[in-house]
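What you see is the complex with one protein chain gone and the rest in place.
Up next is subunit A:
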Amino acid sequence: MTTTTTPPADRADRVAVSAKPRRVRTGSVIGSTGLYLATGFAALLFLIPFYLIVRNALMTDPEITGEEWKWFPTDIQWGNISEPFDDPSVDFARSLWNSAVVGVLHTVGTLLVCSLAGYGLARIPYKHANKVFYVVLGTLMVPTAVTFVPSFVLVSSLGWIDTYRGLIIPGLFSGFTCFLFRQYFLGFPKELEEAARVDGLGYMGAYWRVVVPNSLNFFAAMATITFISGWNSFLWPLVIGQDPSAWTVQVALSNYMTGQTITYHLIFMATAISILPLVFVFLFLQRWLVQGIAQTGIKG
C-alpha cells in the first residue's frame, strides 16, 4: 500500500498513460465489484446512442418504425451505405468534402496564427506585451457565438457568403486557443531556446527549429481539439452556407432532420458516416488529446 505513492513530478504528463491507483482499498471485493458494476452500467448508457446510429443505419425503415422495438436488424442492410450518396435531395458527398476542406484549413490556420501569437505573448520581451494580452483576454469575455450577428453583417458585406473564405477565415482568430498556447509556452523550458539563440538563430529560427519540434505533443492535441470543433460547428456554417453547395456535413444533417420526407435509415447512415472519421481520429489520438486537455492550464 505504501508503494502506491506517486512521485509528484511530471504528474500532468502521465494523466493519460497510466496513473497508479490513488487509493488501494483493502480487500473490499464487494466494493470493487460494485464499482465495476456501476461503471459498467454508466458505460453502457454512454454507448447506447452510438449503437442506435449503427442499428438504424443498417435496418430497413419498416423495421425501425415497427410496432415492436428490435435491438438487432433481422437482416443487415449493407446496401444502405451508399444511399446518402445516391440521394438527389442533398449533395451529401459535397457536404463531406466541404467539411473536410473547412476542417483541415481551419485547423492549420488556427494553429499557425494562434501558436505564433501565443509564443510572442509568452516569450518575447516587449514592454506593452501585457496591454496586448488584455486585448486578447477581452475577447474571452465575449463568447464568439454572441458576436455572430455582427460577424455575419461583416462577412456578408465582404461578399463572403457561400465561400470557403467566409466559412474559414473569421474562425481562425480564437482568443481561447491563443491563450492556451501562451500558457503552454510559458511552461516551455527556456534553456532550449536560449541555446539556439546563442548558436545564432533569431526568434523565428528558434521558434521553428527548436520550440515547435519539441512541442509536437501539444500541437497534436490542439490540432485534434480544433479539428473536432471545426468539423462539428453548426451555427456559423448554417449562417454562411446559404446555398446547398456550400453546406457542411452538419448543415446537411440538420436539413435531413427538418426536411419534408424522413427516410430513417438514410439519415442515420449519413450521421454514422459523419461521425466515423472523428471517432477514428479520436480513438487514435486520444492519448495526446487527454494530455493536451490536462495541460491546458484549466486544471487548477
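Heads up, the rule we're going with is that a residue touches a chain if its C-beta (ideal position, glycine included) is under 8 Å from a C-beta of that chain, and two chains touch if they have at least 3 such contacts; residues count from 1.
We adopt the following convention: contacts and distances are computed from a predicted model.
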Protein name as given in UniProt for the chain not displayed, "HypC/HybG/HupF family hydrogenase formation chaperone", "Sugar ABC transporter permease", "Iron-sulfur cluster assembly protein" or "Xanthine dehydrogenase YagS FAD-binding subunit": "Sugar ABC transporter permease"
Given A:58, A:167, A:180 or A:253, the one touching the chain that is not displayed: A:253
Residues belonging to subunit A that touch the chain removed from view: 4-6, 8, 11-12, 14-15, 18-19, 21-23, 25, 32, 35-36, 38-39, 42-43, 46-47, 49-50, 52-53, 56, 64-69, 113-114, 116-117, 119-121, 124-126, 129, 132, 135-136, 139, 141-154, 156-157, 169-170, 172-173, 175, 178, 197, 200-207, 228, 231-232, 234-235, 238-239, 250, 253-254, 256-258, 262, 264, 267-268, 271, 274-275, 278-279, 281-283, 286, 290, 293-294, 298-300
